[in-house]
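The next block holds one structure in the form of structure tokens; read it before the comments.
Only one protein chain is missing; all other protein chains are in place.
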Amino acid sequence: MLPGFLTRAVELLLGKEGRSLHLKAAGGATAVLGVVMLLGSWAVVAAEHGARGANLTTYPKALWWSIETATTVGYGDFYPVTLWGRVVGSVVMVVGITTYGLVTAALATWFVGREQRRRHHLAHGAEELGEEAVRALHERFDRLERMVAGKGEDPGRR
Amino acid sequence: MLPGFLTRAVELLLGKEGRSLHLKAAGGATAVLGVVMLLGSWAVVAAEHGARGANLTTYPKALWWSIETATTVGYGDFYPVTLWGRVVGSVVMVVGITTYGLVTAALATWFVGREQRRRHHLAHGAEELGEEAVRALHERFDRLERMVAGKGEDPGRR
Amino acid sequence: MLPGFLTRAVELLLGKEGRSLHLKAAGGATAVLGVVMLLGSWAVVAAEHGARGANLTTYPKALWWSIETATTVGYGDFYPVTLWGRVVGSVVMVVGITTYGLVTAALATWFVGREQRRRHHLAHGAEELGEEAVRALHERFDRLERMVAGKGEDPGRR
Partner (left out) sequence: MLPGFLTRAVELLLGKEGRSLHLKAAGGATAVLGVVMLLGSWAVVAAEHGARGANLTTYPKALWWSIETATTVGYGDFYPVTLWGRVVGSVVMVVGITTYGLVTAALATWFVGREQRRRHHLAHGAEELGEEAVRALHERFDRLERMVAGKGEDPGRR
């Protein structure tokens, strides 16, 4: 199951103490995707080398192929024809769409957080009001106690 | 309407008592996608068998086709040409993008939940403060009652 | 600007009083996509009719083309070659990815809402606690007033 494995891998990699895991995960996945594309381009050329009908014959062509594969455009001008070339292609595809999903989710989280912080200003104000209210009630008690104490000591003189 | 049907199907399948439906839904959809891809690869070869211009002729080719179809890359090196082959292809496409949407949504929910738990530490602290404040007010009442009771019983002696 | 126009169109179409706009929007967009695909398949055949090099010549082929276009797979076995055929294709693409984005966003919202409802049980409990606390403080006032009134009316008798 991808997501369970993914969340654990991300937590292991980045630790739980980070302030904004979502931005770190999106940035990390983008970096991983870059490495996978660069290494995958080299690996696919090696895997396809000498195969009948192979079109991924040079590194520049393979780099362009990795870009159109990771973005899921897939024109079909280049594609792997060997088993290992297709394994490399599958990895580029899966890492590509996972990165894209992570970036979309991180953007949503960032947007939602901003919206809530804006609205929480109000809530935070209300919280401080609560502390203020409790302080005011204690002052009323202080005053009442002074009144009761004052009457008791000297009831008729005033 | 897909989403209504989907949410009900997911709830029926997994129950409502689960702690993190979104992770279960994403994991379940990924598992379903795996099964659809494995069975779809076999089904598309059976459907295409003997058709004029068919290129999905063997299981390994069909498996590669199902990967590039589910990730929506679609190079065009393999594609179904018969009615039932295309029905199988449509199922692989729809299950693929739905799974991808579920995983993206589950990641966003997981990220948002983490962010809110971090911020709720503060809110939770404020809540405990509230209980503490109410307890303090009751102690003031106790003290005041003792004062009033003490004065009343013996007003002049003190 | 797509999103502004989109949100307004969705609100106009569905009204603001709905309980779960996100599910209605996702369901509505899925229905609109279905209509666009059915009508688009017919329109693209009409547009391509008689054009040199046209491959979208029959309705069943065009229906398959609309599925692989809306899911952004795009094998390249069928594609429009005329201006109006490409306009139809562009509409199917844009409606397709917009629907997909709406469904992903609706799933995320549904998941986030579920998570928050689970956590708000606690918050709601705290709220009721607050009302309970205020009621208890009023009872203390009632008791204290009775004490003060009792002493005042008959200070020496007790």
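Order as written gives the chain letters A, B and C; numbering starts at 1 within each chain.
Here is the rule we use: contacts are C-beta pairs under 8 Å (C-beta built on N, C-alpha and C of every residue); 3 or more make two chains touch, one makes a residue touch a chain.
Here the structure is a predicted model, which means the values were calculated and not measured.
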Absent-chain interface as seen on chain C, which is shown: 1-4, 6-7, 19-22, 25, 69, 72-76, 79, 81, 83, 86, 89-90, 93-94, 96-98, 101-102, 104-106, 108-109, 112-113, 116, 120, 127, 130-131, 134, 137-138, 141, 144-145, 148-149, 151-153, 155
Footprint left on chain A by the chain that the document does not show: 23, 26-28, 30-31, 60, 64, 67-68, 71-77, 100, 103-108, 110-112, 114-116, 118-119, 126, 129-130, 133, 136-137, 140, 143-144, 147-148, 150-151, 155-156, 158
Residues belonging to chain B that touch the chain removed from view: 72, 74-76, 104-105, 108, 112, 155
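In the analysis below, only the chains that are shown with their structure count from here on.
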Fitting chain A to chain C on CA atoms, where both chains share a sequence, rotation angle to nearest 5 degrees: 180
Repeat of the B-C interface, chosen from A-C or A-B (over half of contact pairs identical by residue number): A-B
Chain centre separation (chain A, chain C; CA means) in Å: 21
For chain C, residues contacting two or more additional chains: 72, 74-76, 104-105, 108, 112
